[in-house]
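First the structure, then my questions, so here it is.
The complex appears here without one of its protein chains, the remainder shown in place.
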Amino acid sequence: MTLLNGLLPPYIESIAITVGIYIIMALGLNLITGVTGQLSLGHAAYMSIGAYASAVVSLQLGMPFIFALLAGGIAAGFFGLIIGYPTLRLTGDYLAIATLGFGEIVKSLLFNMPIVGGAMGLAGIPFKSTLTVTLIVVIIVIWMMVRVERSRFGRALLAIREDDIAAECYGINTSLYKVKMFVLGTFIAGIGGALWAHKIMVLQPRDFGFMKSIEILNMVVLGGLGSIPGTVLGAIVLTSIPEVLRFSSDYRMLLYGALLVIMMRFRPNGLLGGVDVTKLVKKSIKSITGSNFADKEKKKVKGGN
Amino acid sequence: MIKSRKIFWVLSILLILSLTLVGCGGQKEEPAPKEEVKKEAKAPAALKIGFLGDLTGDTAMYGQNTLDGMKMAVEDINAAGGVLGSNFEIVEADHRYDKAEAANIVQKFVNSDKVIAVIGDPTTGITKATAPIINQGSVVQISAGATGPGVVEIGPFIFRNTLLDTVGGPTTMDYLVNELGWKKVALITAVNNDFSVGLSKIFKEGILNNGGEVVIEESVQDGDTDFSGQVSNIKKSGAEVIVFSGYYTEGGLIMKEVRKQGMNEIIMVGGDGLQAPTFWELGGSAVEGSVSYAGFSPEQPTPEVEKFIERFKAKYGKAPDLFHAQGYDAVMLVAEAIKNANSADPKVFKDALAKIQDYPGVSGNTSFDANREPIKSPVYLLQVKDGNWSLLKKVPVKK
Partner (left out) sequence: MDFTSNFIVQLINGIALGSTYALIALGYTMVYGIIMLINFAHGEIYMVGAFVGLALVTIFKVHIIIAFLGAMLFCMLMAVSIEIIAYRPLRRSKRLAALISAIGISIILSNLVNLLVGPKPQTFPSIEKILFEIKSFDLIAGAQINTLQILLIIVSAILMIGLQYIVKRTKVGKAMRATSQDYDTAALMGINVNRIISYTFAIGSALAGAGGVLVGIYFGVVKYNMGMLPGMKAFTAAVLGGIGSIPGAMFGGIILGVIEMMTVAIGFSSYRDAIAFGILILVLLIKPTGLFGKQIFKKV
């Protein structure tokens, strides 16, 4: 189990765990924004719900980590259901602003909740998110995503993204699918949050602001909307770039911003967008098998590392 | 098939690229220790001090100031020939107020850069998130600013150089209620600032214990600029004094709004979070008469403080604030401990650091108690007069 831990230099290992957590977060958002096309600007809120819920389970109940993980996922998924059910009727940017508002509400409530420490937050959370654990969760989440994409469910989601009115005409219950995928996406965000809590060991509401949601969105769009390998790549690139740019601490964030602009300028569909899923699906159902083939190859490449 | 092959190529190229990028980040750090070993054989290598703080995020102001203070301290130490024959060198890293980045940075500090001490973070939250890693790596951490509970308890390598809320808070409230005679208090807290939330609790206790009354409690947020609503409420409440537990930016702006709304007599009493020239730069005449506590007094400065203020002004062209002073002192404390222990090994000099008594720092006369908590004695109550702090009262602290 602990085979991988300690194999890498600690600095790299720490970055690798962070990358893993962001891959999970980004895959959850990819399901909502990439696959189904519902722009969400409040993903960090679900992350915070998962993180706090899992921290409470670990600290107050002292239960094993696996329960804390699941508790984080379930709590976030539950709020995803409560919020998703009414708001997913909204379309496009109205949904975006509702999710943004929800994110700010969660942050504001966390600041005012003495049980979770208010601004001081929760501390002393045990370190459990080792590289091995994170990697296992990443693999499970990727596997889940691939399964969802290949299923009838996944095809329905793509139909909704491309044209939700047409999808409705074909007898797809769009609202039901949207809510289902929103809950799954937020569940995964909760899992990611739980891992985060058990890596960082300290939680404060400030950590889950609007910019965190934006960072995760950047990963999904930069990698390629709707593309699983793209999202994974986006998370890897955008998490490691600030570390790579560390040599110039003054210009670091400046370069990060410039990179976003330049990458969008030259690859507006994302690094892997347009190369696969998006374009192919438009043409025929056959191409879905093609994109899944790409996923297999992706896995092989990943396995090689 | 053509398409999937294309995907494969793009994918693999990008994966390799991103991994090499990460790899470069790592590799660049790794050869460093080797070089160090070589150097050590000839002349003693520079002793590395890690700066952990925010340079680009929401708390950049505090991080930047701490770093400026540290830079001056390192210059002073190196100009005096270093410590045990070695110069000090600062390794900077910006975490943009992100805990995950902060955690990565301290891993780099401890394992790649091989620093002997980490100075930072000015905030309690990030200090608590990084301290377990630093403690495990047997490196000394001195937070110049973390005042909240549960910091030094993390381990024997964790210190802080700051005036604790529990020392200054009650003293100030005692003075406020009993000597200034104000019983009706308006208490303002910056809810998204853990320092303010913690200090407000202590202030409130202090007010109630001395027979005062909190007639109104208002919340603001760090980063707000509009306080008109809260100030209108305070105006209505009939409070005699405003107690604010947050930082100088919001403090100055609140007082400005207070005067704008026509309350010309009421003053602000706050914690050492108000200790910065920014307070009156923003507040102007509105903050005249405001009271706060600190570990030092610019009016009756010790020779060290006077020299520090002069040289700081010469170097940066502005007056130092609390974070400058605490950053400066943190580096000096490390140097002092190394000298006392006659060793630059954190495992050794951490004990010497814990034993420091009555160190005449520029942020106050500093001692560490049995629990490694800093005690700054005396505490000074200061009042803004003509755009500077003037001494109101000197209160000795029981150790």
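By written order: A and B. Residues from 1 in each chain.
The rule is simple: a contact is a pair of C-beta atoms (placed from the backbone, for glycine too) under 8 Å apart; a residue touches a chain by one contact, two chains touch by 3 or more.
These numbers were taken from a predicted model, which means no experiment stands behind them.
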Inquiry  = Touching the hidden chain in the complete assembly: which of B:S232, B:N342, B:Q357 or B:S390 does that?
reply    = B:S232
Remark   = Among A:F79, A:F111 or A:Y177, contact with the omitted chain is made only by A:F111
Query = If you put the missing chain back, which residues of chain B would it touch?
reply = 55-56, 58, 60-61, 63-64, 189, 191, 218-221, 223-226, 228-230, 232-233, 236, 249, 252-253, 256, 260-262, 278, 281-282, 284
Query = List the chain A residues touching the unshown chain?
reply = 33, 39, 86-87, 89-91, 93-94, 96-98, 100-102, 104-105, 107-109, 111-112, 163, 165-166, 169, 210-211, 214, 217-218, 221-222, 225, 250-251, 253-254, 256-261, 264-265, 268-270, 273
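Heads up, the rule we're going with is that only the chains that are shown with their structure count from here on.
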Key: Inter-chain centre distance, chain A versus chain B - centres from mean C-alpha coordinates, in Å   = 34
Inquiry  = Quick check on the complex: what are the chain A residues that touch chain B?
reply    = 9-15, 18, 21, 111-112, 118-121, 123-124, 127, 196, 199-202, 204-207, 229, 233, 236-237, 240-244, 246-247, 249-250, 252-253, 271-272, 275-276, 280, 287, 290, 293-294, 297-298, 301-302, 305
Query = Contact residues on chain B for chain A in the complex?
reply = 3-4, 6-8, 10-12, 14-15, 18-19, 21-22, 24-26, 28-30, 55-56, 58, 92-94, 96-101, 103-104, 107-108, 110-112, 124-126, 128-129, 132, 148-150, 191-194, 196-198
